[in-house]
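What follows is a set of notes on a single structure, which appears directly below.
Showing just some of the chains, left in place.
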Amino acid sequence: MELTVYLAGQIHDDWRNQLKEKAAKKDLPIHFVGPQVNHELSDDIGENILGQQPDKVYRDDAASSINNFRTQVLLHKSDAVIALFGESYKQWNTAMDASAAVQLHKPLILVRPKTLVHPLKELSNQADVTVESIDQAVEVLEYLYT
Amino acid sequence: MELTVYLAGQIHDDWRNQLKEKAAKKDLPIHFVGPQVNHELSDDIGENILGQQPDKVYRDDAASSINNFRTQVLLHKSDAVIALFGESYKQWNTAMDASAAVQLHKPLILVRPKTLVHPLKELSNQADVTVESIDQAVEVLEYLYT
């Protein structure tokens, strides 16, 4: 059974590639999708397509509309969501995508370090599974095929 | 027409009372609900009801389950949601509640300072209205009755 999993979370390091490689090593028939991981492109995409905007607020709004379009299309195609939180960045998009997954009945794996237990406690409680590492998230995916 | 509005956001200062007073001055027939604003109680409620937990992780999970129960009941009774972000705190619960409002078709007003435009751009783009102050949020509510 082939599945599609959306990888929500920051786009500042290559955690998605690590996760995909670990899943590939286990031969899991899973297709991963996610947000634009080229950070610069993610910020520029609004002006790239829509042209220069009056100031940074409008520039950000333009980019976000296209990023949200992308997320909506891919999230609706997904069978499950993994949302990863780390110690850096605001990560409000990650919380937004994780909460959308819960409301859309997309089963959710939350990945967060122990240091973030307290501020993420309500979101963690809504997730189906909460783990602390990418390896553990991949083990949960593997369990679908065991 | 009486309405119920859920006030999502941090519970460290009295912004909710300010907002309620401003709405009361305008005689808006709105009933406001929201999360537990007694921070200590919000953290303790798990152990208060369920007894001592093995460690902080479990203590937090116990509290969050009861806080989430409260939020779910009140959010489903609400006609609209106001989610306020400030410069302090992680505020992942605020993002979680705001995103849930979007998915549940509860019209959403986002309140955030200009300094947070960039990290909140995708969530702002999903909100129905984004404003920068409590006064503006109340003016949007007032517009429902104008």
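Should a chain be cited, it is by its letter among A and B, assigned in written order, with residues numbered from 1 in that chain.
Note that in this section contacts are C-beta pairs under 8 Å (C-beta built on N, C-alpha and C of every residue); 3 or more make two chains touch, one makes a residue touch a chain.
All of these numbers come straight from a predicted model, not from anything done at the bench.
Every protein chain here is a copy of the same sequence, 2 of them drawn, and the whole complex in this file adds up to 8 copies.
Following the convention adopted for this analysis, only the chains that are shown with their structure count from here on.
Inter-chain spacing, taken between the CA centroids of chain A and chain B, is 23 Å.
Chain B contributes residues 56-57, 60-61, 63-65, 67-68, 71, 85, 89-93, 95-100, 102-104, 114, 116-126 to its touches with chain A in the complex.
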